[in-house]
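All protein chains but one are shown at their positions in the complex.
Order of writing sets the chain letters: A, B and C. Residues in each chain are counted from 1.
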Amino acid sequence: MAVEVQYYVLLSMALFSIGLFGILTRRNALLFLMSVELMLNAANINLIAFAFYHGNLTGQVFALFTMALAAAEVAIGLGILLVLYRNFRDVDVTVPTTMRW
Amino acid sequence: MIYEQIAFALFAFITLASALGVVLLREPWHSALMLGVALLSIAVHFVMQAAEFVAMMQVLVYVGGVLILITFAVMLTEREDATDDTETNADEVVQT
Amino acid sequence: MAIFELPGWTALAPAVLLAATALALFVIDSISPTTTNRGLLAGTATAGSLAALGVAVWFVLAGVGTPTIDGGRGVIDVLGNQFVVDQLALFFMIVITVVTALVTVASYDYMEGHAYQAEYYSLVLLAATGMATMAAANSLVTIFIALELSSLPSYALVAILKDNRGSVEGGMKYFLIGALSSAIFLYGISLVYGATGHLQLETIADVIGNGDANDYGGLLGLGILMLIGGFAYKTASVPFHFWAPEAYEGAPAPISAFLSSASKAAGFVIAFRVFTEAFPVARTASVIGVDWTVAFIVLAVVTMTLGNFAAATQENVKRMLAYSSIGHAGYALIGLAGISADGGALVMGAAMMHLLVYGFMNTGAFLFVALAEYWGVGRTFEDYNGLARQAPVACFALGICLFSLAGIPPLGGFWSKYFLYTSALDAGLLVVAAALVVNSALSLYYYSRLIKAVWIEDPVVERDSLSQPIGLYAALVVAAVMTVALLPMFGPVADTAVNAATAVLT
């Protein structure tokens, strides 16, 4: 028999926590972006595992849409990052402090 | 089938280890590489859950598209010297 | 009422019109990429949003979404129930399109000389499309994608002044918090899917209702908690509020108006729809063991208090308005806090009314800031001193908007807050009602401070006479006039809101 679903959920939760940890600790905006990708992938693991568990394909199709959205988000994010780099010469999220955080 | 459990454990370990690598490695470039490993091993999990098509898309879209884009941005925004990170880190430690 | 019967998908016409206008702007942009014909671009954008507004109003009057027993045409499902057009959707589509029209008119002057005219307007309309589809989305899939559709152009819009460090910084923070919260929201969706096996709101409610989800109470609760996080981001309420001051302050002022009015309303409509349709209070409480309205009571009180106290300490006008917009999100959250009580529909209707009135008065206030930025007078309260001497009309309009925001009778803001207050009392939310009163009193302090600066104080530096940009003036005056003109219509409109709330609650 296949691996039970709760192990996949545990795996995805661990991945989610790691992504959150990365967001809390890293100051490089690129690393922030990568950590968000990890969290999105954690959600995808959940969706796929639950699709298998419930025996319907809703989760799988939604995971496909999630990938497209993640790609779109990264495109916009990198655009903002480039503008940020041009203005501040850095992609450190703590450097821009023209306003209070 | 014990093989499936072994495969799951192995790839779960790879996924988590490379995810930790993403958040812990100092160089953004290394992190991007580890992200690629993590994404590929997640694709293996997808295959084990009967989602072959999604796994394929994971490889094509994520690894082939998003990761390349991120790597590109890493190269574009790279700081000239890598010692800076250490310096500011030390600075931070002193402050806190 | 209509002579001929339209096909079902046309019920989404407001959103489709907005998207079509955005695409038309793409075409204009690709035909002449360097066009400086601001009139054409702003005119197209405004015409598109006004057309969408007209269609939405027409649908309401024609009875789309009104239950058939009341002589209406019933709720219309589109594309396999992924979208639903009911009174709630149409009400918020009206709010969104009104704000979009005001913002595009104001941008005619504000974006003068800017390099990305066509892109700017198409991004505004794409974001508006996303918000309008959020109003109609009826499945967690479409909700999530529509949320992204409204977010992605907003990130670009906030950072569109690429040489301005404040704008870029605001855009970055908006994007980072947005990416984080959309990841959390998606994880919440995946957990809800895990607990119920569905993503379509009614089927989720069915699964919860017939007890199939009883084993997964923990997962469902965690998922709902994460969904609340996503809504909090979109509505700029605690705990994901801290992007708001930065993004609103850094963004071009019309965009601040757009985000703080339309985007917030769109966030509330999905919150209303998801929590009333997918997670019926009583059934969900028996599965997860907690009544989720408690979370909203806490969030409402904390959000309004934090927003108003932070606003009271600001020196920067735009930032003050940003914090006050967080405070108003707290008022609107009362609508979700009171759902479980008997008068739940009244509370939710009152919150919808408040969002409608807020759409006008808050847009007006931010557009005055846009006007000040256009003049280049500076950003703090002192910089605004004595503006009324040069621009009495604009300052009068500002006065109306601010007094309405503060809730001074007999303006629109007073009635919607009063309505909220009485319905919250009826629903037994004493703490929330008390917090509403205290915060309104506090907000009067900082709003009147701005009015005093503009009307009473002497200017710190002598200014030349100020220009009167026609677009900004028109949008500002219309916003103020509508804040007043809502008064005679308040009763019927409020009835519509309460009917819409009743329809989704039952």
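FYI, a contact is a pair of C-beta atoms (placed from the backbone, for glycine too) under 8 Å apart; a residue touches a chain by one contact, two chains touch by 3 or more.
In the analysis below, contacts and distances are computed from a predicted model.
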Quiz item: Can you pick, from "pH regulation protein F", "NADH dehydrogenase-like complex subunit J2", "Glutamate mutase epsilon subunit" or "Acetyl-CoA decarbonylase/synthase complex subunit alpha", the UniProt name of the chain not shown?
Solution: "NADH dehydrogenase-like complex subunit J2"
Quiz item: Where does the absent chain touch, in terms of which shown chains it meets?
Solution: A, B, C
Quiz item: Which residue among C:T133, C:T235 or C:T483 touches the omitted chain?
Solution: C:T133
Exercise. Check each of C:Y108, C:Y216 or C:F296 against the chain that is not shown and name the one that touches it.
Key: C:Y216
Self-check item: Positions on subunit C where the hidden chain makes contact
Solution: 19, 22-23, 26, 34, 78-80, 82-83, 111-116, 119-120, 122-123, 126-127, 129-130, 133, 139, 141-142, 145-146, 148-149, 152-153, 155-156, 159-167, 197-200, 215-219, 221-222, 250, 373-376, 378-379
Quiz item: Footprint of the hidden chain on subunit A, which residues?
Solution: 1-2, 4-6, 9-10, 13-14, 16-18, 20-21, 24-25, 52-58, 60-62, 64-65, 68-69, 71-73, 75-76, 78-80, 82-83, 85-90, 95-96, 98-99
Quiz item: Since one chain has been left out of the picture, which residues of subunit B touch it in the full complex?
Solution: 21, 24-27, 29-30, 50-53, 76, 79-84, 87-89, 91-93, 96
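The working rule: only the chains that are shown with their structure count from here on.
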Quiz item: Based on CA centres, what chain would you say lies at the far end from subunit C?
Solution: B
Quiz item: Using the average of all C-alpha atoms in each chain as its centre, how far is it in Å between subunit A and subunit C?
Solution: 26
Self-check item: Two or more partner chains touched - positions in subunit A
Solution: 19, 33, 44, 49, 81
Quiz item: In subunit B, what residues contact two or more other chains?
Solution: none
Exercise. Going by the contact rule at the top, pick out the subunit C residues touching subunit A in the complex.
Key: 141, 144-145, 148, 152, 155-156, 159, 162-163, 165-166, 168-173, 175-176, 179-180, 182-184, 186-187, 189-191, 193-194, 197-199, 242, 245-246, 249-250, 319
Quiz item: Across the complex, what residues on subunit A touch subunit B?
Solution: 1-3, 7-8, 11, 14-15, 18-19, 21-22, 25-26, 28, 30-31, 33-35, 37-38, 41, 44-45, 48-49, 51-52, 60, 63-64, 67-68, 70-71, 74-75, 78, 81-82, 85, 90-92
Practice problem: Over in the complex, which subunit B residues touch subunit A? Could you list them? | Solution: 1, 4-5, 8, 12, 15-16, 19-20, 22-23, 28, 31-32, 35, 38-39, 42, 45-46, 48-51, 53-54, 57-58, 61-62, 65-66, 69-70, 72-74, 76-77, 79, 88
